[in-house]
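Take a look at the following structure, please.
With one protein chain held back, the other chains of the complex are shown just where they sit.
Just so it is clear, A and B label the chains in written order, and each chain counts residues from 1 on its own.
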Amino acid sequence: MPYILCFTVNRFMSPIPLSYYLVVSTLIFFIGMLGVLTRRNVLIILMSIELMLNAANINFIVFSYYLNSLRGQIFVFFVMTVAAAEAAVGLAVIVYLFRNKNTVNDDEFSLMRW
Amino acid sequence: MLLVIIFTIFAAITIISAGMVAFSQNIVYSAFSLLFTFFGIAGLYVLLAADFLAATQLLIYVGGILVLLLFGVMLTHKIQEVNLSNESMRLAPAAIVVLAFLGLLSIAIYRTQWPTVPVPELTPTTARIGTLFMTDYLLPFEIASLVLLTALVGAVFIARGRVKK
Partner (left out) sequence: MRNFVDQLVNNYEFLETFPRPLLYLIAMVAASAIILGFIAILVMFFVWLERKVAGHMQDRYGPMEVGRHGWLQSIADGIKLFLKEDIIPALADKPLFVIAPIIVFVGAFSAFVVVPFSENLIVADLNIGIFYILAVSSLTVIGIIMAGWSSNNKWALYGAMRSAAQIISYEIPVGIALLAAVLPAGSLSMRDIVLAQSGGFWNWFIFRNPPFGFVACIIYFVAALAEVNRTPFDIPEAESELVAGYHTEYSGMRFAFFFLAEYANMFLVGTIVTTLFLGGWEFPIFPSAFAFLNPIIFVLKGIALVFVMMWLRWTLPRLRVDQLMYVSWKVLLPFAFACLFGVSAWMLLLHSA
């Protein structure tokens, strides 16, 4: 009765080829990258960075599965930790910037541009 | 076969909603489609036998980060307006850069001989992850907690504004 899913995967289905997952994660990564490069709203950029981090996480898990080692999963935990910290600090910064400039368009934040 | 169908569904959910996140003109739609991205990725984790991580993904990303992002959206816009729009810029150069990288990576994925070893019996991962955290990865684990504490203090300090004397 326990672990039904694991059981079904084991017995009745051949696993999906590794490259399928890589294609998915690559697509997500580049969608995120395109978001970072083209969007001017800081919040969207933050979300796109989360997408890129998630794509990297998928890769970690795929390889940990196919190499039969848990180290990849451990790394995903650290990535999640950093993502959580990044989101918290990033949002604090964005709220602070918004208070000063009254916008979240990143073209406006050019005070330190040379 | 069944597994491929399930995989396709999750992958489609993930990619379509990721596209919505990056390209939607309405920032609130972007934020909410992130929910489906995270959900689809959690589904992929389940297919990859990372059961504990799938639940963690939902708990941290959906329950934590996404809510934070939504608060961010609502604190930095005039929330009475339902239609919050923002345009995207410099599409052409960005597309060139991204396509170049994408091509490079696709070639890498295509050319490499990926391992196709028969995957051994899947077992629950929770206990083994816990053991690894308490043995091999104890120091990074402690440092991660320190990172979180620092982020917490820093975020509070930045966001609370100036204290009037």
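The rule is simple: contacts are C-beta pairs under 8 Å (C-beta built on N, C-alpha and C of every residue); 3 or more make two chains touch, one makes a residue touch a chain.
Here the structure is a predicted model, which is why all the values come from computation and not from measurement.
Subunit B meets the missing chain through residues 2, 28-29, 32, 35, 51-52, 54-56, 58-59, 62-64, 66-67, 70-71, 74, 79-80, 82, 124, 126.
By our rule, only the chains that are shown with their structure count from here on.
Rounded to a whole number, the gap between the C-alpha centres of subunit A and subunit B is 3 angstrom. Of all residues in subunit A, only 3, 5-6, 9-10, 12-24, 26-28, 30-35, 37-41, 43-44, 46-48, 50-51, 54, 57-58, 61-62, 64-68, 70-71, 73-74, 76-78, 80-89, 91-96, 98-99, 104-105 touch subunit B in the complex they form. Looking at the complex, you find that subunit B touches subunit A at residues 1-4, 7, 11, 14-15, 18-19, 21-23, 27, 30-31, 34, 37-38, 41, 44-53, 56-57, 60-61, 64-65, 68-69, 71-73, 75-77, 86-91, 93-95, 97-98, 101-102, 105-106, 109-110, 114-117, 119-125, 128-129, 132-133, 137, 140, 144, 147-148, 150-152, 154-156, 158-159, 161.
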